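Taking it in order: structure first as structure tokens, then the write-up.
With one protein chain withheld, the remaining protein chains of the complex are depicted in position.
For subunit A:
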Amino acid sequence: MNKDTLLKQGAIWAFIVVELIFFSIAGSYLSVSDSAFMDFDNMLLLLKQSAPIGIIALGMTIIMINGNIDLSVGATYALSAIILLDSMTWPFMQAMGDWAIPLAWVFALLTGTILGAINGLIVWKTGVDAFIVTLGSMLGYRGLVFMYNGEQPTSHLNWTLVDFAEAQFLGLHTATWFLLGAALLLWLLMTKTVHGRNAYAIGNNREAAVNAGIRVGPHFLWNFMLIGFLASLSAVVFYSESGSVNPNDGMLYELWAITAVVLGGTKLTGGYGSIISTLGGVIAIQLLRKGLGHIGADTETVNLVIGLILIAVLFLDRQLNRKGKEELKT
């Protein structure tokens, strides 16, 4: 790895360090609570809270490296959550006792995978841009969410499930383990396997990939199934604990996921990006939210600041990538 890539991939982690220092110092003057920001439990909680959007953002990284985008993940997330909770109330499932839990998980994960496959098939077979396809399915899937239970929340609390979700293994919460596990597997997928390397090639130069005999359509299908699966995995992890889903849950998750991916340095046009950097992006956003809350800012301010930082980061990235004064103006 040369200096250039180190700089590119290290930037997000440097940003996280800056945030930590800033909030620790600012927190000691401004904080409304007594505890320090860099408190160990606080950091563990931060990782746990990063998990729902984080798991989705990891999948979004692959989709975006492909040069596509998936706007329907928020709706997929909500629908999977409903299937998870509602399926446990079905009579035959209730008869199974706690064995209903793994089955409910399978149902929820299948839901996400199937919804993803629908996206992927449409992108493959029609050739319509993924942005448009998933914009449509975002509305459509959200429609399904409302059809299921109207405006009513869907609730079901299973205490065994809650215990599992709240468990801590080696100090880390269940949700954190899922986030880190997914990150590790996807990192291996993207760096070590042919499927992952082809994803980069397709996003970078699609024509070259086609000419080299890579079957782009089926490749897209697999990746959309993967992100669908991850969106429902995210739902499974989160709603195992909370036990109640509103039909509006998961809205704007697609945009938060994209924000984290872009902050992590993945190119919007595809062909470049990294799973690990996305993980950094997710943590950086969660740190900002938590840190600004810690020093007493309200939600509106938090969103404003995150938005400004996103633009500032992309501008900085552009400046760093310029070739100096000799460059051709555009």
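In the analysis below, contacts are C-beta pairs under 8 Å (C-beta built on N, C-alpha and C of every residue); 3 or more make two chains touch, one makes a residue touch a chain; residues count from 1.
Everything below uses one rule, namely that contacts and distances are computed from a predicted model.
Peer 1: One chain isn't displayed here; going by UniProt, is it "Sugar ABC transporter ATP-binding protein", "Flavoprotein", "Sporulation protein YqfD" or "L-lactate dehydrogenase complex protein LldF"?
Peer 2: When "Sugar ABC transporter ATP-binding protein", "Flavoprotein", "Sporulation protein YqfD" or "L-lactate dehydrogenase complex protein LldF" are compared with UniProt, the left-out chain turns out to be "Sugar ABC transporter ATP-binding protein".
Peer 1: In the complete assembly, which of A:94, A:152, A:168 or A:193 touches the absent chain?
Peer 2: Missing-chain contact among the listed residues: A:193.
Peer 1: Sort through A:6, A:38, A:167 or A:208 and give me the one touching the missing partner chain.
Peer 2: Reading the full complex, the residue touching the unseen chain is A:208.
Peer 1: Using the touch rule from the top, list residues of subunit A that touch the missing partner.
Peer 2: 192-195, 197-198, 200-201, 204-205, 207-209, 211-214, 271-272, 324-329
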